[in-house]
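Complex shown without one protein chain; remaining protein chains in place.
Chain nomenclature is as follows: A and B, assigned in order of appearance, with residue numbering initiated at 1 for each chain independently.
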Amino acid sequence: MITWLANPERFTRVFAPIRPYIGGLAAVLFAWGLYLCFASPEDYQQGDTVRIMYLHVPAAWMAMMVYLIMGIASFFGLIFRHALADAAAKAAAPIGAVFTALALITGSLWGKPMWGTWWEWDGRMTSVLVLFLFYIGYIALHASIDDEVRAAKSTAILALVGLVNLPVIKFSVDWWNTLHQGASVVRMDGPTIAPEMLWPLLVMTAAFHALFVWLWLVRIDAEIITRRYRTLRARLSFQ
Amino acid sequence: MSTKINVAPHAALSLLKRDLSLSLTRGGGPLLAVGFYLTLMAMIPLSLGSDSTTLSRVAPGLTWLSLALASLLSLERLFERDYEDGLFDILRLGPLPMEVIALLKCLAQWLGTGLMLAVLTPFVMIILGAPVDAAFISLIGAILGSLSFAIIGGIGASLSLGTRKGGVLIALLVLPFYVPPVIFGAGLMQAYLTGAPITQALSLLCAYALFALALGPIAMGAALKSALS
């Protein structure tokens, strides 16, 4: 199935008609999710601030998931030389970077009323910051190499090295945290989550996923078309 | 097959010798990185004030940060010159696989500059207020750390080969990967100075150097092969 779809033309043909529905689904889910966000009750401890969580948590999940997807696509691009996998990895990067930035910004906005500071150097936030730097490095490297195939290969290697390193960095940051953390900060993961808060979270998560898939498909398609244009244009200079 | 086994150490040795002599002479050699390292060290009290209690508290961390930054300097030259001169084309037609070539080049560069920085590290820490008896442990830590920096840095250098963005791009790619050794290294000094057990930090530092030694050649080999195709 994957091999069958790895042909860029077939991929375009299969997904182009489905794409608007995915975009529509994302819109509907966002409308529903945002309604639930504001309709849900205040948290007894966090008050209205808890609503930031409905954006923050899915964004943070997506930040990690998109990087994982990039890693998997890079692996396929590197090992099996699938041109589509290269396009998929490249297309996912800026989306992932935006989700990561969103997670950092919403985290910071939530932290101010809750912790009394815009930024707490705790293990989780620091790791997400490093993840953001990975995205920036990936995009910068892709933009710096002129030859597209080489750019795809080099960034794929970078993505895989990053994927292997992320747990190590996460571990080191956690270890550093145990050395330096004095008073413990308020942690948001309580033992249970009330169902009226679970619903908006679930719907928003689904909405983020749909949004990602939609944007991703659009960007992959754009990538395929650009590549096609460039190649044929270069050939035309050779009459 | 049997001839190959005879040939390879010879080739490896000649490559190591050539690169070591180049890393010691080319572009001022280790002088550049050493000068940068010492300048950073001199800037620390100038920016934080000369109060010795403050200085000795931040000395281990800032020394490790300076070591990481100084290690970045020589990376740009690591593969770029030989790539532009076309030397890699000869190297690939010889007996050594690309992974070994890359590793040897990193090690030669490390012996030429990283090791010099490591040797300086105890002196820098002492000048910034660490006790003299911390010299040995800071030397061990700096040797392990600079080795990790050199090899992880090599990955960044091989990936950005031929981009002509050199230094800044390498720094952007590589610095996030420098986080663990900086944390472990500074943690090692912290532990030593506060009298806590140092084995955990030391073994983590060792483990990261081994991890870099295992991962680095594979990644560099793949990146160089792709750059040279």
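Everything below uses one rule, namely that a contact is a pair of C-beta atoms (placed from the backbone, for glycine too) under 8 Å apart; a residue touches a chain by one contact, two chains touch by 3 or more.
Heads up, the rule we're going with is that contacts and distances are computed from a predicted model.
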{"item": "Chain not displayed: protein name in its UniProt record (\"Putative spermidine/putrescine transport system permease protein\", \"SWIM zinc finger protein\", \"DNA-processing protein DprA\" or \"Heme ABC exporter ATP-binding protein CcmA\")", "value": "\"Heme ABC exporter ATP-binding protein CcmA\""}
{"item": "Touch criterion as defined above, residue of B:Ser14, B:Thr39 or B:Thr199 at the omitted chain", "value": "B:Ser14"}
{"item": "Absent-chain interface as seen on subunit A, which is shown", "value": "7-9, 83, 147-150, 227-228, 230-232, 234-236, 238"}
{"item": "In subunit B, positions touching the absent partner", "value": "7, 10-11, 13-15, 17-18, 21-22, 25-26, 81-82, 84-87, 89-95, 225, 228-229"}
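Methods note: only the chains that are shown with their structure count from here on.
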{"item": "Between subunit B and subunit A, distance of the C-alpha-averaged centres to the nearest whole Å", "value": "32"}
{"item": "Footprint of subunit A on subunit B - complex, ascending", "value": "155, 159-160, 162-163, 165, 169, 172-173, 175-177, 179-180, 183-184, 187, 190, 204, 208, 211, 215, 219, 222-223, 226-227, 229"}
{"item": "Residue ranges of subunit A touching subunit B (in the complex, touch as defined)", "value": "78, 130, 133-134, 136-137, 140-141, 144-145, 150, 153-154, 157-158, 160-162, 164-165, 168-169, 171-173, 175-176, 179"}
